[in-house]
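Only one protein chain is missing; all other protein chains are in place.
Here the chain labels run A and B in written order, and each chain numbers its own residues starting at 1.
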Amino acid sequence: MAASMLKNMIVGQNNIFRVIGYSFPHKKVCLNHYRCCTSIVHGNDNVRTEQDVKPRRPRVCRTTVSSPAHQTKDQIGQFYTVPEPIAKKVFTRGWLNPKLLQLFDTFNETSIMVRKPALEIIDLMKSANYKDPVIKYVIYGPQGTGKSTTLAHVAHYALEEDFMIIHVPWPKHIYQFPATYQESTYKEDRHDTLVESLKWMNSFRKLNQHHLEKLKTTKKCVWTKKDSSLEGTPITDLIEMGLDREKHIPDIVGMIIREVKKQAADLGLKVLVVVDGVNSLFQETTVKVAPGEFRPSSQIGLVQHFMKLLQNDWAGGAVLLTVDRNASKDDKRESDLPKYLLGKEGFAVLDPFIPFQTELYSEEEFHSCIEYFKERRWLQGEKGQTQRGIQQIRFLSGRNPYFVERACSAW
Amino acid sequence: MAAIRSLSHLLRQGLHLNAATLIPKTAPICQTRCMAQKGMTKPHPTLDLDALETTVTDMQSGKYKRKTVRYAESDQSTVLTHDQIVRKFIVLIMKGGNKDTARRIMDKTMEEIKRRQVREFHRATESQKLQIITDPRKIFNQAVNNLKPVLLVTSVKRGGIAYQVPVPCPEKRQLFEAMKIIKAALAEKTNSRIPFHEKLATIIMDAAEFKGKAMDRKIEILKNCERNRAYAHFK
């Protein structure tokens, strides 16, 4: 009775509730001060009273099963540590959010939470027939719920199973810098981006050095009047040549992809194509061609090459994609669902695919995360360890994984 | 029931409750702004949620007394990370009324301090770990305490000449002086472009260990006092 009185009194005040503003496109958290009378707050389902949140059984937040192939439902919500050689390859810049990488550096270990979408994908990949045409796995979900992390988790599994990994970090970066555009000598209506092609080639080589030795070209290429490479040239040689003569790099990239597609099934090679933000492959660039007209990204050479990997006409691999709101243009960011972000064209190219949604933390996962941060000293102080403190974090973050970390950073 | 009815009656009249009369050390609940002018000289409200909740139970049992209390500021909150001293500091580094910017900088600074300490913690040996403090608030408090000057110089005019006279710094002022020292240290120009929050984090962490630019400033102040100790009797 008196509680409701107090509630009415406080809720009726001027400054009681400041809404937490998430400025989503820039991932800034405006954690404004607010007065959270936790037992008295009205109408917010994120905050529960002390009576609602029962004291949890102490749950282990870590697991020693560090191989994704062996992880099961039991490990969902627990953190596992990625072994260092794999962490260096896959849990690095380009794969993951810089804030997360900074956290790995701070904690002196690379640990991520085992979550449902990753396990489901790994499950399907285990039983897939690599003689059949490639299966496409599309991850979508709200910001901060772990799309890129899922990619990295599955790539960990792939590395352990000795997959070849073709990673396209953020396609927008490919065509973002019009200064590097160059008209292609090989194909009309194509523009090449030298710098980005070089970058990609280097990272590809670094990741898949031991696989490249098996790959050889199947057709003769004429680079210039004097240069040509015959059938049967190993891909590593082509790459060496490309590093010497940078002009040919975009076409070499095309060559690599063509050969991979053709020979993957025959060589017994398993390929994992990872694209983070695939919806930006189906959009316009910001380069003006005519007043009001922008160059479509399909005219960029690298984009054309990567699009070929999304087709159904090859076998011996899996295609792992993320559909991200931020990869779209500003005016197309209303929803996180695949069809909206991909557009008609994108959906037609990818269909049929298997969709996976990354969600906010469940209660178990949230508390596990809190335990982990406590253990790692990211969430500290006597106040941070209390039930009330955790309630406040839960309210501030809304159980969104990214924002849980951000909320804990203030404690 | 009668007590609760009269409570609502009180609210309607715009009077305010004070839990201070129930439990000696707790303070009243947040109140309306209509008593703005009267409220300025009154005791501060509590931001302690435990105290607020005990007030509820005490209201139920009918033990309370009317007392006016000062309203809470808009940048005060009951979030457990809220610190009054940090709040004062935010106001000090604020420019042009951009409290939001100042607060963000302070948040980033706290995070930076924590990050550096936690990083060090995880790379340290077991014995070293015991000595590393990872709570940025503790470090900030320590830094501020370390920078509190015991003496200050004031200008005293005697016979047409203004003398710099050392004077004991009152406790209230010490906090402000300490923060002022940090602010002055921040204003120093450096060649490389470091983000503001990183600069501030460095200053605070150094001050907590009795070193750094802020510490130098404090020592300079004390030295100045030493130099002018002959004039101490002027005040």
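Here are some notes:
In the analysis below, contacts are C-beta pairs under 8 Å (C-beta built on N, C-alpha and C of every residue); 3 or more make two chains touch, one makes a residue touch a chain.
As a working rule, contacts and distances are computed from a predicted model.
Per UniProt, the protein behind the absent chain is "28S ribosomal protein S35, mitochondrial"; the candidates were "TGF_BETA_2 domain-containing protein", "ubiquitinyl hydrolase 1", "28S ribosomal protein S35, mitochondrial" or "tRNA (adenine(58)-N(1))-methyltransferase catalytic subunit TRMT61A". In terms of the touch definition stated at the top, the absent chain reaches A within the entire complex.
Residue-wise, the contact with the chain that is not shown comes from A:Tyr340, picked out of A:Phe104, A:Trp170, A:Phe294 or A:Tyr340. Note on the undisplayed chain: of the listed residues A:Glu84, A:Asp105, A:Asp123 or A:Asp162, the one touching it is A:Asp123. One chain is missing from the display, and on subunit A it is touched by residues 72-73, 119-120, 123-124, 126-128, 132-133, 135, 312-313, 335, 337-340, 348, 351-357.
We take it that only the chains that are shown with their structure count from here on.
Taking each chain's centre as the mean of its C-alpha atoms, subunit A lies 42 Å from subunit B. Put simply, subunit A touches subunit B in their complex at residues 1-3, 5-6, 9-10, 13-16, 18, 30-31, 33-39, 102, 105-109, 376-378, 380-381, 383-384, 386, 388-389, 392, 396, 409-411.
If you check the complex, the residues on subunit B that touch subunit A are 4, 7-8, 11, 29-33, 49, 52-53, 55-57, 59-60, 72, 74-82, 100, 103, 107, 110-111, 114-115, 118-119, 121-123, 134-135, 137-138.
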